[in-house]
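A single protein chain has been omitted from the complex, and every remaining protein chain is retained in its original position.
Entry: chain A
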Amino acid sequence: MAIISTVSLARTFRTKSGTVQAVRGIDLTVREGEIVGLLGPNGAGKTTTLRMLTTLLAPTGGAATVAGHDLVKDPASVRRACGYVAQSGGVDPQLTVREELVTQGRMYRLGRARAAERARELAHELDLTDLLDRPCAALSGGRRRRLDIAMALLHEPRLLFLDEPTTGLDPAGRTALWDLVRRLRDDHGTTVVLTTHYLDEADALCDRLVVVDGGTVVAEGTPAALKLRYAGSADASLQDAFLALTGRSAAPADPAPVAV
């Protein structure tokens, strides 16, 4: 059962120097309960794709169904079903952890009592209980990231998008975050789509990888299948497969789109 399916999803930006095709046409299918990694060089169109799938950015071409709803015709239903954590997170450093969680729950239309209960549940589950009444600015990098994710989980979404969730975390923080993502899928059946530049992360965490380059999907499959196919051996590193695919050792044939 596909929870995401897109056909030639595209986004063009108009700039002073002409039009930039950030995403040329993405065909993507994600099945319910999968952990899918989007890989690709900087500027490949990963973030733009996530911003389209989460209704932040209207596509300029193609079509998509997300969690059973048409992305363009029914964005409100898509929003109710999804959670999204941007690269920059998104909490006010001055406000307390509890206040941000409860307000976010209320924006997802939970009642006052239910929002407060969910804030406590998530704080417990993500090991933030002792910090509930501290300002968000007081949190360390790893805890901040767990709070960012908690903010996307208040309404128990079926589908979670994470944009570079472990960038800037220390090894222990990354491992804790991987465990969290696996637990979300195993305990709650949440489908997770994440972007990453860490190939070891993609290898260890994701069921399936989608490699994006120049605004289109250039390869997809399990980590093992990609290694076998593009680096010649299942024992090769994902790095070799990635470089073979995106050909970054030689000059690119056409200018890479600007990341937006």
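By our rule, a contact is a pair of C-beta atoms (placed from the backbone, for glycine too) under 8 Å apart; a residue touches a chain by one contact, two chains touch by 3 or more; residues count from 1.
The definition used in the following text is that contacts and distances are computed from a predicted model.
Taken from the listed names "Carbohydrate ABC transporter membrane protein 1 (CUT1 family)", "Nitrile hydratase subunit beta", "Tat pathway signal protein" or "Transport permease protein", the protein name that UniProt assigns to the chain not shown is "Transport permease protein". Among A:Arg24, A:Lys46, A:Arg79 or A:Arg185, the one in contact with the hidden chain is A:Arg79. Touching the chain that is not shown, out of A:Gly25, A:Gly61, A:Gly89 or A:Gly221: A:Gly89 (per the contact rule at the top). When the whole complex is considered, the residue among A:Arg31, A:Arg106 or A:Arg134 that touches the unshown chain is A:Arg106. The residue touching the chain not shown here, chosen from A:Ala2, A:Leu56, A:Ala116 or A:Leu243, is A:Leu56. Among the residues A:Phe13, A:Trp178 or A:Tyr198, only A:Phe13 touches the chain that is left out of the figure.
By the touch definition given at the top, chain A reaches the unshown chain through residues 13, 51, 54-58, 76, 79-80, 82-84, 86-95, 99, 103-104, 106-109, 151, 260.
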